[in-house]
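Below are the structure tokens for one structure; questions will follow.
The other protein chains are all here in position, but one chain of the complex has been omitted.
Here the chain labels run A and B in written order, and each chain numbers its own residues starting at 1.
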Amino acid sequence: MTLTLSIFLIVSATLFCIGLLAVLSRRHAIFILIGIEMMLAAANLNFIAFWRFGPQPQPPTGVMVAIFSIAIAAAEAAVGLALVIAVYRHYRTTNVDQLDQLKG
Amino acid sequence: MNSIAFVAIAILTLAAALAAATLQKLMHAALSFAVTFVGVAAFFFLLGAEFVGLVQVFVYVGAVAVLIVFTILLTRRDVQDTGKPTWSGAIIAIAVFGGLLWAILRTPTLSVAAPKVEALTVKRIGEVLMTGYVWPLQCVGLLLTAAMIGALILVMEEKP
Partner (left out) sequence: MSDWLDQIFIRIKQVLLAPLAGAPDWVMQIVSSLINIFALLGVFLTLFALISVLERKILGRMQNRYGPNRVGPFGLFQPVADGIKMLIKEDIVPVRADKIVHFLAPILIAATAILALGVIPYGRNMTPFVIDGGILFFFAVGSTTELAVFMAGWGSNNKFSMLGAMRAIAQMISYELPLIITVLPVVMVVGSLTPDRIVAAQGGYIFGIVPHWFVVTPWGAAAFILFFVSGLVESNRTPFDVPEGESEIVAGHMTEYSGFKYATFFMAEYIGMFAISGLGVTLFLGGWQAPIAALWFIPSYVWFFAKLGTLLFVYIWIRGTLPRARVDQIMNFAWKFMLPMAFTCIVAAAVWHYAGRGLAGWFWSLAVLTAVYLALSQLIGTRKKFAARTYRFAE
């Protein structure tokens, strides 16, 4: 079986949809963050796959975008988790269904 | 590229991702999340981008996974379970997957085999970072500093 680009794209689409499932159906704030990280990883996989299968020789643009995306995802995870801790300290709960103080 | 390796890594990654999205116990889900990222890093190795794979293991498994595990520790009230995944989420996820699959399979230009590529050395990545991508590099540095300071301020307890 020769590996084509579409097989890699299908795998990354599956990873993206599993991340989407985690975001949509979990009630704990940390799980939603885990789902977001998985979606970002799937997007990185797409970038690298397109770089690899594109017409050679080409500049490593896909690799650069993936590297910056990993750095930004780490920063976002840090701030998101700090937010979860701060919210927990105030409301004593991490269930996002109960964080509805701004509801009109 | 070895198709046996591809199939093995794909099964490992997707199984771990499914476990991370659906397991009831928090800790097990967080540890499966780490395994998912090791799998994604293995994919990067398979695709010839070894530097990105190593950075992925370093950042995600070494730092983000530890952060998540620490946060789970600091915010638990001895309640291990989180409740079952709802059906509406699953339906939407499957619908999105169906849409993406249809788009991928419909495009014939995506069924190309891998061309021969010369190995991407770290030296080349360094050259490109410092010449073409120097502005994004500085911006990411600034962003990481801001994120660090922001996270510290968010969790710092005010002295009474």
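In the analysis below, contacts are C-beta pairs under 8 Å (C-beta built on N, C-alpha and C of every residue); 3 or more make two chains touch, one makes a residue touch a chain.
Just so you know, these numbers come straight off a predicted model, no measurement behind them.
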- Task: Counting contacts across the entire complex, name the shown chains the missing chain touches.
- Result: B
- Task: Sort through B:66, B:139 or B:152 and give me the one touching the missing partner chain.
- Result: B:66
- Query: Which parts of chain B are in contact with the chain that was left out?
  - Reply: 2, 27-28, 31, 34, 50-51, 54-55, 57-58, 61-63, 65-66, 69-70, 73, 119, 121-123
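Quick note on the criterion: only the chains that are shown with their structure count from here on.
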- Note on the structure: In their shared complex, chain B is touched by residues of chain A numbered 1-11, 13-28, 30-31, 33-35, 37-38, 41, 44-45, 48-49, 51-53, 55-57, 59-60, 63-64, 66-68, 70-79, 81-86, 88, 92, 94
- Message: Which stretch or stretches of chain B touch chain A in the complex?
- Response: 1, 3, 6, 10, 13-14, 17-18, 20-22, 26, 29-30, 33, 36-37, 40, 43-44, 47-49, 51-52, 55-56, 59-60, 63-64, 67-68, 71-72, 74-75, 77, 82-83, 85-86, 88-90, 92-94, 96-97, 100-101, 104-105, 107, 110-118, 120, 124-125, 128-129, 132-133, 136, 140, 143-144, 147-148, 150-152, 154-155
